[in-house]
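Of the protein chains in this complex, one is absent; all others appear in place.
By letter and in written order, the chains are A, B and C; residue numbering begins at 1 in each of them.
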Amino acid sequence: MNAATPAPTREESAQDRWDRIPVIKTGDDYLASLRNRGTRLFLFGELIDEPADHPIIKPSINALRASYDLAIEDPELATAWSPLIEQQVNRFLHIVESPSDLVKKNKMQRRMGQITGTCFQRCTGLDTISVLHSVTYEIDEKHGTQYHQRYLEFLKEAQRKNILIAAGMTDPKGDRSKRPAEQADPDMFMRVTRRTDKGIYVKGVKAHMTGGWNQHWICVLPTMNLTEGDKDYAVVGMIPGDAEGITYIYGRQSCDTRALEGGDIDQGNAQYGGQEVLVYFDDVFIPNEHVFMDGEYEFAQELVTRFTAYHRASYVCKTGLGDVMVGAAASIVEYNGLEKVSHIRDKLVEMTHLNETIYSSGIASSHEAKKMPSGIYMNDTMLANVCKHNVTRFPYEISRLAQDLAGGIMVTMPSEQDLDNEEAGDIIRRFLKGRDDIPTEDRMRILRLIENMTLGRNAVGYLTESMHGAGSPQAQRIQILRGMEVEKKKWHARKLAGIKQEA
Amino acid sequence: MNAATPAPTREESAQDRWDRIPVIKTGDDYLASLRNRGTRLFLFGELIDEPADHPIIKPSINALRASYDLAIEDPELATAWSPLIEQQVNRFLHIVESPSDLVKKNKMQRRMGQITGTCFQRCTGLDTISVLHSVTYEIDEKHGTQYHQRYLEFLKEAQRKNILIAAGMTDPKGDRSKRPAEQADPDMFMRVTRRTDKGIYVKGVKAHMTGGWNQHWICVLPTMNLTEGDKDYAVVGMIPGDAEGITYIYGRQSCDTRALEGGDIDQGNAQYGGQEVLVYFDDVFIPNEHVFMDGEYEFAQELVTRFTAYHRASYVCKTGLGDVMVGAAASIVEYNGLEKVSHIRDKLVEMTHLNETIYSSGIASSHEAKKMPSGIYMNDTMLANVCKHNVTRFPYEISRLAQDLAGGIMVTMPSEQDLDNEEAGDIIRRFLKGRDDIPTEDRMRILRLIENMTLGRNAVGYLTESMHGAGSPQAQRIQILRGMEVEKKKWHARKLAGIKQEA
Amino acid sequence: MNAATPAPTREESAQDRWDRIPVIKTGDDYLASLRNRGTRLFLFGELIDEPADHPIIKPSINALRASYDLAIEDPELATAWSPLIEQQVNRFLHIVESPSDLVKKNKMQRRMGQITGTCFQRCTGLDTISVLHSVTYEIDEKHGTQYHQRYLEFLKEAQRKNILIAAGMTDPKGDRSKRPAEQADPDMFMRVTRRTDKGIYVKGVKAHMTGGWNQHWICVLPTMNLTEGDKDYAVVGMIPGDAEGITYIYGRQSCDTRALEGGDIDQGNAQYGGQEVLVYFDDVFIPNEHVFMDGEYEFAQELVTRFTAYHRASYVCKTGLGDVMVGAAASIVEYNGLEKVSHIRDKLVEMTHLNETIYSSGIASSHEAKKMPSGIYMNDTMLANVCKHNVTRFPYEISRLAQDLAGGIMVTMPSEQDLDNEEAGDIIRRFLKGRDDIPTEDRMRILRLIENMTLGRNAVGYLTESMHGAGSPQAQRIQILRGMEVEKKKWHARKLAGIKQEA
Partner (left out) sequence: MNAATPAPTREESAQDRWDRIPVIKTGDDYLASLRNRGTRLFLFGELIDEPADHPIIKPSINALRASYDLAIEDPELATAWSPLIEQQVNRFLHIVESPSDLVKKNKMQRRMGQITGTCFQRCTGLDTISVLHSVTYEIDEKHGTQYHQRYLEFLKEAQRKNILIAAGMTDPKGDRSKRPAEQADPDMFMRVTRRTDKGIYVKGVKAHMTGGWNQHWICVLPTMNLTEGDKDYAVVGMIPGDAEGITYIYGRQSCDTRALEGGDIDQGNAQYGGQEVLVYFDDVFIPNEHVFMDGEYEFAQELVTRFTAYHRASYVCKTGLGDVMVGAAASIVEYNGLEKVSHIRDKLVEMTHLNETIYSSGIASSHEAKKMPSGIYMNDTMLANVCKHNVTRFPYEISRLAQDLAGGIMVTMPSEQDLDNEEAGDIIRRFLKGRDDIPTEDRMRILRLIENMTLGRNAVGYLTESMHGAGSPQAQRIQILRGMEVEKKKWHARKLAGIKQEA
């Protein structure tokens, strides 16, 4: 089935789509739910038969799976009571009912980062359902549409089945000086190509979709503000990951093929990894029940601003990865017998200080959340941008310090296969030993973990995604400029300087 | 009275001491309460007759006065309901009953910073009453003493009369390799020299006491952990600022004498300033009712740790000064007609980003507060240290950027007297003009304000005090080291690296 | 004579002007040469009778004086052989004959910084004569004028008499969106108002002129590129500091009036200081012999670019001040008995590292000097800009670290007069002692020196002037952008990436 070119997609009903997805309780259920979906996924130039079992893909699935496991192990942290279905639900599917919910979300994110050491890909889904709550409500208020009710129905089912939602936001954008409707190629931004009684058809590409294949639903959303001429581009809808017409192309990551080598040392973090995919939607059908915006272009900007407010504070997850970095650096230092050395301790302190500074802006942003007309809470925009902006800086410095503490051996060390070779292995074990009571292999494992997070597969999540996820640094600076209340600050300064002005 | 050497101090009763202090409602009441106290204060080598009216001292009094005015103008922010006396009280005298109280405290501190552009000197008092609540409670628990009740009685009267409390913490320390009781000069740390039925006598010096003269009571506290041999140094007590036996020596500040020149431009911020004094206690009596620790040396360390937890988060006040810096920089940029220039806007954004990062750690520390056995809340220690540690860095960078935006004219500009001279004034007005519609004088005022906060009188508060107040940077690093939970972080790292360890 | 409004200035001959200036050999000669010049100088709203003896002005004169003394004490460093007059001359008047001359200039500047701890004000003069060598030569080449010969004659006499030259470059600029000739006030940029057979008359203001009153000659120069319409603004000429028609207004500095208090502790650096003046030229005559440009507007930009190339590398002088900062910080640390503490040593290392990084870019810029058509050498523009750009950053961080090491006592310490008071002095001496064998007064002196350089009078030179002197940071960034050879760099990148391109 995988190899063929897609036929025109069926107008599959909302119910049929839900029926394909089982109720998921455990991590094992989740893994089973990904198999046999018949999706078209390219990886290294080939369509992959069963992506769920591919060694390169598996670690990214494991990371999401940990979100199911955590809900069982620590329900207070990772679940919440849903008044919608009157059940305890995974917190990643919970509506934000208070600032405290946002703080708990942050703590869960940090914990997930500690557990996986990578991007666990579930925040975009949570932030999507958060932003849609208020935006659908406000569209309905203005236009008399029914989006909010549709959204609530979808969400109830999502909570009942305990599924995953990926956000498809970033369009390729083409010529950046032109609006969506002005592009030479009309598909450069996702658009509605056709409307029937039952639903709509969308066409376009969503780039760097985090965990895009690993989730049950994809929510497509506009990527920026739109004008009247862009009406067909103003579309929000939920699409099952195995809908007809979707093609996935897998994004490659530094050192990705180490997962194919066998062994588990050189991967650094053999169990967990991130996933980014390029997703092509070739006239994919969305039934009306799953359409949450169609044409209300004037809400696109607000939708994006609110999404980034939620999502930029979600980058507090990187403090969980930062905890792993501190732990890895402290471990290698201990393995080298140097944990008492003053300048070394000082570097661990600096790493911690930077990490906790990030954490602070996340928590503060959540604490300062305000209630929206729809009843949901949204965290403070300024502080969310400050949080993310620190994330574009401090993980790089933390990473630099970790490399400092690791020593050059991190990048000159022989391979795991050499360790397994009898002759080479003997030399390595004998001479690459640190403290006497620590096996050489453990020392190598920690070094490979630091390599993994600063140069390798999870450096993608810890560094580059920290830079660009939820908007590049300049995007935050623009929001900070907008929110800085400069007139009020000028007023205070002039008052103190003794300049006459109105009160 | 001022000129004579002090006679042996009377064993004045607690009641007599309170009787000297009126009920204070307004800023004017406060100012009146400082007059005619007969204190001994040296400034520039002379005993000052009425410090409350001295032009150098006045701005520091104004800053505290603003805390009274704010309580009237914005009671929601600056007052709170006290269950102790069942009245609304100034928030600076309020017991922390919840994390929310701490957040409100932070917001009041930022606002006070915006209003005064300087150190308003009232935080040490609030943080002192906060820490004494839990510490006196715990001493009583262990030793069966009555400190907590004494403390509550004091606090009720303090709330009723709405008075100010200065904290006297820093001893001169002498030879830093020796403990208090080992010093060649036994007075290098404050100690109890005598005990009678009615109370105790203390002797010693408290250095850089913030707003030390401006407040009605001084609470003396130990400055560091103590051992059994240091018992006489383990003393906490409340002393009225006009008690017999106290000598104040005024700390000088950059550009302090500009206040003596007449005019109000060159001072930069003519209305508000900070105050630091060196205070000598020469066998000063404290009645038993006002003694809150006497000999329980083992609580000294915890007292200091908790005090710094409260107080390091109080440095969020500097974000109010940061707001003034941003406002001043934005004003000079506007006066020069350059507010649209890209790199200039970018610098304002950077200043704001750094300022809000500090704010975040304050708010987050407050949000994460925990309840103490005595019923009071204490903010998170790690995040309080992170907050203060950022304060030792970012104001310097904000200040550097403000100087960048101000231009060199900030330090080459002629004096206010030259502006007042007809001939020189004409040249200055004609040639130092920026944008056509802005009076040269206004431009000069803003430049002098930036000078004031980056080089002048209030640079003391905005920079050097940001560095050293509530402990120098290294003190925070030690706390961060202690609180970083490195074992837990190592565990996560080793788990991900595939190293066998106990669960 | 000082009080009257200036009459129309005489057309004084070049010879008469030189005749007023004696041959200067020693620092004493120099000081004598400044007296009785009958200049009009405003300071604090008054015309000063004899500026050379004013306590606020004296330290700035001392700094220049040190350049005479150094030439006697260390002639190898501070003098050079002039082929123009076949004599050894002060290096500050020497033509750059090789890269090695530039390196020696840098070393002399660092040494002068170490000796004075302030801006010694003589670099603008040296950089002016350097840039005029090549520019006058090239104007003559194009226009057949005689400027280069005039310049050489002037320089010979300058070398013979061993005089000082101040550069008057910065015009007030008024409305920054308009060119000089378009300004509402035609005098917003200095211009030629009249031409006679004997010379020209100039009118305008030069702002923040470093050491403007302390020098024998002022060279006025255009401040930016000019167009044909700005011809009257394209003027370069030498004017004696006591020429008729000049009015000086003294720039005030942080803590300037401490020099009036008596005593020498609280000044921090009682001997040396900088000077910035605003100078008004009211139709001041320049005889033709001293006119080096008049109307050749197309050379203005090159003149400015070359001047900044020389002058931005001159900021290597700040490494001399940096040495003093390191020395002061190391002293206070030693006085506190803490010189072995790891984090403290580390901060001294960081200060040194930053300081030597600045030094490196100065030396490298000099080493990479190229020969100009006129025979003079000019240092590398890119590296000169890099040098100055580091100067806009690192002194601020060095200063921050020095404040860290100094401790809060730097800004809470009582005044010198309190130390002189018997009672207050006893308390201070007893309790503000550091290490037992160090007098309290010495500790206070070092603390005042750090205050002087980070908040006080010489912070003007060490910080704000480091930011804005020779152009603000953005000016360097523009030059770095221009000189970065981005096409060459793209070529290398594309070659490595395997992209086809022309060789």
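One rule holds for everything that comes next: a residue touches a chain if its C-beta (ideal position, glycine included) is under 8 Å from a C-beta of that chain, and two chains touch if they have at least 3 such contacts.
Quick caveat: nothing in here was measured; it's all calculated off a predicted structure.
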item	value
Contacting the left-out chain in the complete assembly, out of A:192, A:243, A:278 or A:446	A:278
Absent-chain contact - pick from A:31, A:309, A:449 or A:463	A:463
Full-complex contact with the absent chain, from A:95, A:255 or A:358	A:255
Contacts of chain C with the absent chain, listed as residue ranges	103, 114-117, 264-265, 268-272, 323-328, 330-331, 334, 345-346, 348-349, 352-353, 356-357, 359-365, 367-368, 382-383, 386-387, 389-390, 442, 445-446, 448-449, 477, 480-481, 484, 486, 488-494, 496-499
Interface with the unshown chain - residue positions in chain A	5, 42-46, 172, 174-177, 184-185, 188, 205, 207-208, 247, 249-255, 257-258, 261, 266, 276-278, 280, 336-338, 343, 392-393, 396-397, 400, 403-404, 407-415, 417-418, 420-421, 423-424, 427-428, 430-433, 435-436, 451, 455-456, 459-460, 463-465, 467-469, 472-474, 477
Sites on chain B contacted by the missing partner chain, in the whole complex	342-343, 346
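Here, only the chains that are shown with their structure count from here on.
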item	value
Longest centre-to-centre distance from chain B, chain (CA-based)	A
Separation of chain A from chain B, taking each centre as the mean of its C-alpha atoms, in whole Å	42
Euclidean distance of C-alpha centroids - chain A vs chain C, Å	54
Per-residue overlap in chain C, given as positions that touch at least 2 other chains	343
